[in-house]
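I'd like to ask you about the structure that follows.
What you see is the complex with one protein chain gone and the rest in place.
Should a chain be cited, it is by its letter among A, B and C, assigned in written order, with residues numbered from 1 in that chain.
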Amino acid sequence: MSPAVRAVFELAPYLAALAAGALLPRRSGWAERAALGLTAALALALVRGLWPGAAPAPAPSPALEWPHLLNVIVFLPLVGAAAILFLPRQSPTLLRRFTLGILVLDLVASLFLLRASPERGWHFQFIADWLPSFGIRYHVAIDGISLWLVLLTTFTTPIAAFVSFGSLKTRVKDLCFSFLLLQGGMLGAFVALDLFLFYVFWELMLVPMLLLIGVWGGVERIKAAYKFFLYTMAGSVLMLAAILYLVWSHREVAGYLTFDYLALSRLVLPKTAAWLCFGAFLLAFAIKVPMFPLHTWLPDAHVQAPTGGSILLAAVLLKLGTYGYLRFCMGMFGGPAWGAAATLASVAIFGGILYGALCAWKQDDIKRLVAYSSVAHLGFVMLGLFAGTRAGVEGAILVMINHGIATGALFLLVGVIYDRRHTRMVREFGGLARPMPIYTAVFVLVTMASIGVPGTNGFVGEFMVILGTFTSMTLGSNAQMQGVAAAFGVILAAVYMLSVVQKVFFGPVTNPKNAHLPDLSARETIALAPLVALIFVLGLFPRILTDRMHDSVDAVLERYREGRLAHQELPEHATTARLRDRRGGPLERGYPKSPEEREAEAAKLAAATAPASAPAAQGAPQ
Amino acid sequence: MSAFGHVLEHYVLVATLIFGIGCVGFLVRRNVLVQLMSIELMLNAVNLALVAYDREQGAGSTGQTFAFFVIAVAAAEVAVGLAIILAFYRLRGTVDGDVADTLRH
Amino acid sequence: MNPLATVFPPNDFALLAVIVGLPLVGAFVNGVFGKRLGKEAVTLMALSSVGLSFLASVATFVALRGARAAEQAPRFVWQGWEWMRVSSRLDGPDVPIAFDLSVDPLSGTMILVITGVGFLIHLYSTKYMEADAGYHRFFAYLNLFVFSMLVLVLGDSLPVLFVGWEGVGLCSYLLIGFWFHEDANAAAGKKAFIANRVGDFGLLVAMGLLVYHCGALDWRGIDAAAHNLLVPKQVWPIGTHVPLASLLPDSAAAWLNAPRYATGATMVGLALLLGAAGKSAQIPLYVWLPDAMAGPTPVSALIHAATMVTAGVYLVCRLSGVFVLTPAAMFAVAFVGALTALFAATIALVQNDIKKVLAYSTVSQLGFMFLGAGVGAFSAGFFHVLTHAFFKACLFLGAGSVIHAMHARIHGTEASQDMRNMGGLRKFMPVTFVTFAAAWAAIVGFPLTSGFFSKDEILFKAFTSSPQAPLGGSMMVGGRSVELFTWPEWAPITLFVMGVAAATMTAFYMTRLIVGTFLGDFRGWTVVPGWKAAHGHGDDAHDEHAHDEHAHDEPGHGAAGREGPEPHESPWQMTLPLVVLGALAVVAGALNAHALFHSHLLDTWLEPVFQGVEKAIVVKENSKALELPLLVPGLLAFAAGVGGAWWAYVARGGEPMRALAERVPGLHQLVYEKWRIDELYEETFLGAVDALAEFAVWFDKWVVDGLLAKLTALLVAGGGAALRLAQTGRTHAYAALMVVGMAGLGWFFTAPHAQAKVEANHDEGRYVVSAAPGLGYRYRWATAEDGSWASDEFGAQAKVELSLEVGTSRTVKLAVENAFGRVEERTLLLERPRPDRSGPGGATTIEINRGADGRLEGQVAPRPIPSGAFPGPLGSALRVPPSFPVPGGGMPAPRGAAPGGPVPAPGVAAPSPGGAR
Partner (left out) sequence: MTPGGYFFGVCAVVAVLGALATISARNPIRGAMGLLATIVGIAGMYVQLSAQFLAAIQLIVYAGAVVVLFVFVIMLLGPDAHGADGGKRPGSWARWIAAPLVSVLLLGGAVLLARVSTPQRFRAAPPGHGTIEAVGGDVFGRALVPFELSTALLIVAAVGAIAIARSRATKPSERPASVGATRRLFGGAIHPRDARTVDDEVAR
């Protein structure tokens, strides 16, 4: 075939996607058609690019990975936030365009992360001394797990911002500032490998979220904002205490101060110390997840938060709790995590999945209902992590991402009717299917994703978690029982989602105000299109995500098992902490050097470059 | 008791006594003037102790220099104190310390 | 080799993708672009996609026969893409789950039925739904349904089957609630979806157990690993014993606490049964099928007669390998089937709505299929699936054309389906009547019709064969022999009798139906030939607005008020499918006519699928001889049913039934209201969950939120108020508080603090203990072996030195007295550990490397760490000694020589014996 024909053949699918996207909306307005066509073509390109079978992903050696990429991704929004302050307050359109520009730029930059090779180890690693006297370093890196959570963040924030700009018209400058700061904080937390750096970003995230809920929220926004802030703060303060104790024990044992995750995860604390530190970390992350007894801040925060804030709170902030548990609790306290797994799994099932679903069923405010459904979905995630099998953990990460997409879309949809009727009470609506057919179709579709109908992304994660629970060794004898109870949650999910769909959409039009509500606007369709596309793409091809996750999940599980063995090996009355042997390999790349090693290196370096008069080049990352 | 008067501890004992009296005076009396005077008492007691130890050390007279500066500062302090008492008296019409409790609100 | 095999190789049989893909494309095009394409294009799209899919199925069927003839394995597989991986038991190898489609004789026949009957019903719907506004939406859902059903049948593994399984549930939700402006329809849709979801829960649990036991989810993998499903597991009592059992009399308590074992296969079997019951509307979960009649009639025909409801039977047949391993589950399947058959038949006797009668008849016939599968006669069960698909679809479509005709004048959905408004339609709708009669003959078991053979086959097999425990009924578990469930002797006879009773009732209510609808005189309205719809109604455009209830639409006395046109016969698009299905209903019996013509076409065709299963089924010895005699009860049932109904409704004009109804009004009403099972569910299960939800919301608001948020807020406010009292605003008060503080501090200084530091040099065994200095402190030591005080009053000696032998330990006592005469004592344990080379657990990684000055260094002294007993932030629990024992302990010192570290680090508390490891 001549090259021209091959080019046409090559471009055919994209053109088809473009045409399908353009043809779809019934109304005129070539801008909408172009935008939708473009999204469809881009989505197709993304899928083909990521297709696992296609070209074997070139395994770029670390040299190929530009070390500063993560810095760009994390600090672009922060710098943008600073720049926003200098832009004039009276021209909101400029502010909005600038913010969206930065966010989209960040998304494009994060797409380059996909060039990382899928095998285990820290990719795009960048290390610089921050507070050498305390051994605190700016150490950022990603692995198979945090790669997808970063992409979820950079993917969801532009959508949330784009939707909020549609509905929030007051104090636009502060809104833009909050979005950019939130984006920076979240990304930083996902990539930080230095506990101090993680803690800084963990706290930094709270401030913009507080503003988002507090300023643009509903009637009781201030109370809800404070509740959200104080809950998370109480947990994270405990975590800080545990971090400091870890660092102190490490210094007692290894002789030098470091906050680095790699060093601290080698530490095996005596029994009581390990359990107490694990409890502190668990509390901080359980509040954030939120897990059963500590979840009451979520419904209030969601009900009062504006649409954009709700999307981000549900899609990304909650995932920090689960990511934190996977990375830090399972990474550093293997023993206690293994010991507590069975009881925590029961809490996750009965307190999260079943209790969340039951509460959701009786709510009369749609947002509160979706908030409780988030509690149920994240119950699945935590169950996957407690199960400790590879399928369980991978399923948990999949549920994290899919919940981000499905619940993000749900909040977006709830925002649509909130903007039209300024109320979220279910009884205010009825028979919306007649005036808003497209909106109903999309809502039913997203409901199916949220319930977990196979073929959509919701199903894949939950299925792997449930099967992971069945074959889990950590949960021991009652694994089957817990598997059955978790599977029961699937029914309750259908019950509460379908009952709200019926009350809102089907049946006769009860409230005259609903008779002539306008259907989805261009802005809302463009915001929804990528989410709906992803629901099906990830539903049918989850291997896009899991292929790059296998090795990293194995690494985490190995470390988890080693931690458990070391903890059990520790004699009962031991009061001294110990360090496990170092394993080397890619997982230890960027291990903090003790001062002697550093001096030895500096000495060698000086010796090597002594004859050359040029000043000693700044060493590659220590 | 041949060394009465030539022993460091005696002077320190007297200084402690005067300081105690000054302190009790400051806490017990409600009259602001008396409080100010009690402060003066305490300062003098400290000076006495300083000088006594200076004598004990023998070489160099840092103690006495220090006492000298204490006196200078005490003078400044009394001036400002009394001005405040005057203003307070004009404002509240009394010199009773307890009236001044606007800090509470 | 036939041409197809060359184009589509057996292991990459892309034709399956075509069969499945076409309806999906049709659904997508109709769904998204339907509104703009107009009715004709939508019809073309829908019919062509299902039609081509039917042709492809026929091609596949032919290819299968070809492969069968050529002695190859009749199984084609199409590898899709890998979907996901799941980890198996004990961290074993990963279980890959892929989107693969496979076809074998069983699914080959099913796809023929689905696409064939599906096509006919699509054709029928083009006329039936012609006047509906949501025309394109209807065909989109119908195509999507055919796609899901095909995925269900062609799936090569349980998860792919599950995709189809829930897809079909979703489509039935959309189709039942098609006219969603009616709250009842939407509620029926929701009820159907949730009932199906309860079944899906069963399937999910089954998949979990299968992964746990067999570590595989595709059909081949399960069959291969089916043997380890036989491991019995203690199921009862769950904990160690049943709580409160001691209250019962000890015999009952002993019985209650006796451990009961169930094999993995039984648990999987029961879970699969729950799933199948959810989908095929069996006893516990059948409540959604009668309500599903709220959807359009073609939907009922396709979904609730021909295809979806048979998915449960297909699942049981497909996993027959697992079911035969557990007689308990087979027993459950059989009995659920028989019970459902009987129970549903009783309800159908008194229903007036023709679609409700047919719905309960479907539930009853499905009961028969489950009975067949339950006793191990999978091919007989499947044969009944085929015949039922034909005659029940024909009955539903016939009912549909009758309702279509009734809509001429009666628009209420209930009224237009009520038998009392019909009667005598044979004169007006001859074709519908003839085809309806054919299907009626098949379902009542008229000799030589398909229903007669298939139902008789099931009854025969129920009487003669029963599954037998795979390992002889008992197994050794942990040294104790455990007997497993075996089929009781009374089982075959009871199943047979229940089957015959159900067959009689079927004959009775079907005859009642056909008589009530077609014979006698027309009760709908007075027929006025050439009646023009003069006043107001216009031609009854069949959109959903016009369902206003006319006063005179009530059943029964319709004839008095209205006139109306002659009920018209349905157009050809509706009658053609009726004719085809009617013919098939009569002829299909030839496939497996055992009794009279000994034709075993279907058995031989399905033989490769079920050959592994035959040997687990024990057949009575004289079954060959019993074949003919067992025909008699079937015939008797047919005769009694039809004769009874004819006598009651035709000869006596329905008089005896009315008399019977008067005599036992309570029972009649109870049966008419479906034994009030819905209300029972409402009260028990749904009520319980509802109450639990109410409690959960209350608990969440007041207890969880109350405790964590409101209570803490209260405490903080109270604390604040209390502290505010201390702020009097007067300087005196503050000064006084300050003085109180100083007094406290003073008290601290009056107490002596006995702190001590130990410089330990383990190599030479020299230990120097020095006490911390303090104002006016005086010390007293006790370093002797016997612990006696060196001197009896306090001296100024602040440091003491002693030496220890290897492995020995000494306690040193220190007393300190301060200026106020108060004394504090402290004891220290000094220990010299044996230099430990081995170190338990991992060898200490001591690298021998050449230091900067060329000296060989084996060990590195750890960095000097400032010592002093550090109380540790979290109190004694975390008391960590300030220093770390000198090398020899397991601490793998960081690599690289520590140039000339000062005296090895002192340590206070004894290092744990035997090195630090």
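By our rule, a residue touches a chain if its C-beta (ideal position, glycine included) is under 8 Å from a C-beta of that chain, and two chains touch if they have at least 3 such contacts.
Predicted model, so just to flag it, every value in this text is computed and none were measured.
J.: What are the shown chains that the left-out chain touches?
T.: Answer for the hidden chain's contacts among shown chains: A, B, C.
J.: For the chain left out of this view, which of A:Arg115, A:Arg171, A:Arg421 or A:Arg561 touches it?
T.: Of these options, the touching residue for the absent chain is A:Arg171.
J.: Mind pulling the chain B residues that touch the left-out chain?
T.: With respect to the unshown chain, the touching residues of chain B are 1-14, 16-25, 27-34, 36-38, 40-41, 44, 47-48, 51-52, 54-56, 58-62, 64-65, 67-69, 71-80, 82-87, 89-91, 94-99.
J.: Footprint of the hidden chain on chain C, which residues?
T.: Contacting residues on chain C, toward the hidden partner: 728, 730, 732-733, 735-737, 739-740, 742-743, 746, 750, 775-776, 819-820.
J.: If the hidden chain were put back, which residues of chain A would touch it?
T.: For chain A, the residues touching the absent chain are 89-90, 92, 169-173, 214-216, 219, 221-222, 225.
The rule is simple: only the chains that are shown with their structure count from here on.
J.: Rounded to a whole Å, what is the gap between the Cα centroids of chain A and chain B?
T.: The separation of the two C-alpha centroids amounts to 65 Å.
J.: Any chance you could list the residues of chain B touching two or more other chains?
T.: Answer for chain B, listing residues that touch two or more other chains: there are none.
J.: If you look only at chain C, which of its residues touch chain A in the complex?
T.: Going through chain C, the ones touching chain A are 32-33, 35-36, 81-91, 94, 99, 159, 162-163, 165-167, 170, 173, 177, 180-183, 185-187, 189-190, 193-194, 197-198, 200-201, 204-205, 207-209, 211-212, 238, 689, 692-694, 696-697, 700, 704-705, 708-709, 841-842, 845, 852, 862-863, 865, 873-874, 877-882, 884, 890-892, 894-896, 898, 909, 911-912, 916-917.
J.: Could you pull out which chain B residues touch chain C in their complex?
T.: Within the complex, chain B contacts chain C at residues 26-27, 30, 97-98, 100-105.
J.: Taking the complex as given, what residues does chain A use to touch chain C?
T.: The touching residues are 23-24, 26, 52-53, 227, 241, 245, 248-249, 252-256, 270, 272-273, 276, 292-297, 355, 358-359, 361-363, 389-392, 394, 431, 433-434, 448, 453-455, 459-460, 463-464, 466-471, 473, 480-481, 483-484, 487-488, 490-492, 494-495, 498-499, 502, 505-508, 540-543, 546, 550, 569, 571, 573-579, 581-582, 594, 596-597, 600, 603.
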